[in-house]
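All protein chains but one are shown in place.
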Amino acid sequence: MDDFLKQFINPYYLQVLMLLGIYLIAALGLHLITGVTGQLSFGHAAFLSVGAYGAALLNIHLDLPFLLCLLAGGLLAALAGVFVGFPSMRLSGDYLGIATLGFCEIIRVVFMNLEITGGARGLAGIPRETNLLTVYILVILTIVTIYRLQNSRFGRALVAIREDEIAAECMGIRSIWYKVGAFAIGSFCAGVAGGLYAHMLQYLNPADFGFVRSFELLCFIVLGGLGSISGAILGTTILTLAPEMLRFSAEYRMMMYGTLMVAMMIFRPRGLLGGVDLRRLIRSSFRSRDRDTTTPAGG
Amino acid sequence: MSEVLLELHGVTVRFDGLTAVHELDLNIERGMIRALIGPNGAGKSTVFNVVTGIFRPSSGSIRFRGEEISRLNPYHIAARGIARTFQNIRLFKNASVLDNVKVGRHYRCRSNIWDALLRLPGFKAEERQTAEASLEVLELVGLAHKKHELAMNLSYGEQRRLEIARGLASNPVLLLLDEPAAGMNPQEKKNLMRLIQDIRDRGVTVFLVEHDMKFVMALSEKITVLDYGRKVCTGSPTEVRSDPRVIEAYLGKEVG
Partner (left out) sequence: MDLQTLLQQMINGITLGSTYALIALGYTMVYGIIKLINFAHGDVYMLGAFVGLAVVLMGANIWLAIFVAMLACLCVAVTIERVAYRPLRSSIRLAPLISSIGVSIFLQTLMTLLKGPQPVGFPQVVTNTIYTVGLVKISTVQIIILVVAAVLMIGLQLVIKRTKMGKAMRATSEDLRTASLMGINVNAVISFTFALGAVMAAAGGVLVGMYFNSVFPLMGVMAGLKAFCAAVVGGIGSVPGAVLGGLFLGVAEVLGVAAGLGSYRDAIAFGLLILVLLFRPSGLLGQPEQRKV
């Protein structure tokens, strides 16, 4: 498939598209934690790295099939998510964010020092298994998963916790269970994305998974519009492709990127799709059409 | 004498040195509209918070249907059939009206993450049932036509009613209403009174905290008066109205 596509698309852009898909999966995971459940996480990159190293090491040392490695990476990340989640549940708001930031940096330093991960030199020799088709199948699977979760008893409980934790508990919701659950699922997504990342770049370096990457993911979902799947997708797409589009001014590209972030926040502080509910928009446009046809009858 | 549903015995609540509720004894009988009144800062909301498990009492026991609940967490207490509203309205503001009520049905439902992912027939049936039951409650409080609005866009009176609907959705045995009439105009108050009576007629015991004396007197069958965290008296509206200690608590000494 990729070889086929390479006839039409420059391999570099193919890589960018794959990276976009990988970021989408990770960002959707963060969307569940921060956007839906309202738990601030500054450490999402750590779960990405756990999945990446986990999957890569399983592939290199045990020669497991690729998809199994991805799954195992995701599960390891979910485990890390539960590990970080439980103690953090005593904290809320900015304090939770800060604690996850701390965990993220500690995990990075640990990977920097472990023998098996290649330390600061990084881990090389990972087979290239990721292709565009796998990435986008997983993207669609993630979108469906998150969408279905959001529109269920589980998802409603998460939103209730985001909106008012005390009221949610008084409605019978055991909030700590749900918060840890959201962390686990969100981290699982990040872990799978990490596995894809490892098998795309074939090389991992702890420095790629610092808090800067965590903030990047957070920016994706906030800029698109916190709390909506379409917002997370839009934000991720724009911010992943923007640096590529700004290539005409390679030197100033990151400066413009920073300026863009400030400007977007000032002009649309709730995110690009903030306050816009696509479903409601569609529903109301249908409804207005209904009304148009029924009014003459005296509705 | 009817069955005692909720029984507070010697309940004391202290916050670093300050005693908010002192040795309170209180019984709520099944099927009643029961009220707790008292001047500002008398500790009424604290009683609610301690019954629903948000605070733990410093001492004393709280029994619900014969079972000790004073050490339980809010979600356990909710699951035993106590629902509540809040003095300062705590809705899920950025969720739709319907979703607010659906959350109220949380522990009436069983579906888990896997059901949600696989969308098996059982899950769909439960979701449909949740939606129907929620709509029914919304109709009762007169908000069915606003089901797709965000809760934050409702008027103040509507938000109060939505909170009641959310509490009712769980089919509670006991419904606690914390100042339900606050900020309502006379017409809204009248409607609310009818709504509360409807709720009682459906077999839900109602326990309310209220400021508005007229409202309470017209609605409740038995009233307890609280002042500075201590019980002043308990009785029917006529008894309470004529009790000199109540007048003193409300108006201060110079009148009594």
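The first chain written gets the first letter, and so on, giving A and B; residue counts start at 1 in each chain.
Keep this in mind: a contact is a pair of C-beta atoms (placed from the backbone, for glycine too) under 8 Å apart; a residue touches a chain by one contact, two chains touch by 3 or more.
In this text the structure is predicted, and so the values were computed from the model without any measurement.
Enquirer: Which residue among A:138, A:161 or A:223 touches the omitted chain?
Expert: With A:138, A:161 or A:223 as choices, the missing chain is touched by A:223.
Enquirer: Pick out which of A:23, A:53, A:103 or A:209 touches the chain that's been left out of the picture.
Expert: Of these options, the touching residue for the absent chain is A:103.
Enquirer: Please give every residue of chain A in contact with the chain that is not shown.
Expert: Against the left-out chain, chain A lists 40, 87, 90-91, 93-95, 97-99, 101-103, 105-106, 109-110, 112-113, 166, 211-212, 215, 218-219, 222-223, 226, 251-252, 254-255, 257-262, 265-266, 269-270, 274.
Basically, only the chains that are shown with their structure count from here on.
Enquirer: Express in whole angstrom the distance between the two chain centres, defined as the mean CA positions of chain A and chain B.
Expert: 40
Enquirer: Which chain A residues qualify as touching chain B in the complex?
Expert: Contacts found on chain A: 145, 148-149, 151-157, 159-160, 162-164, 166-175, 181, 185, 227, 280, 283.
Enquirer: Which residues, counting only chain B, touch chain A once they are in their complex?
Expert: Of all residues in chain B, those touching chain A are 52-54, 73-75, 78-79, 83-84, 86, 90-95, 99, 102-104, 106-107, 109, 111-113, 115-117, 119, 123, 126-127, 130, 148, 166, 170.
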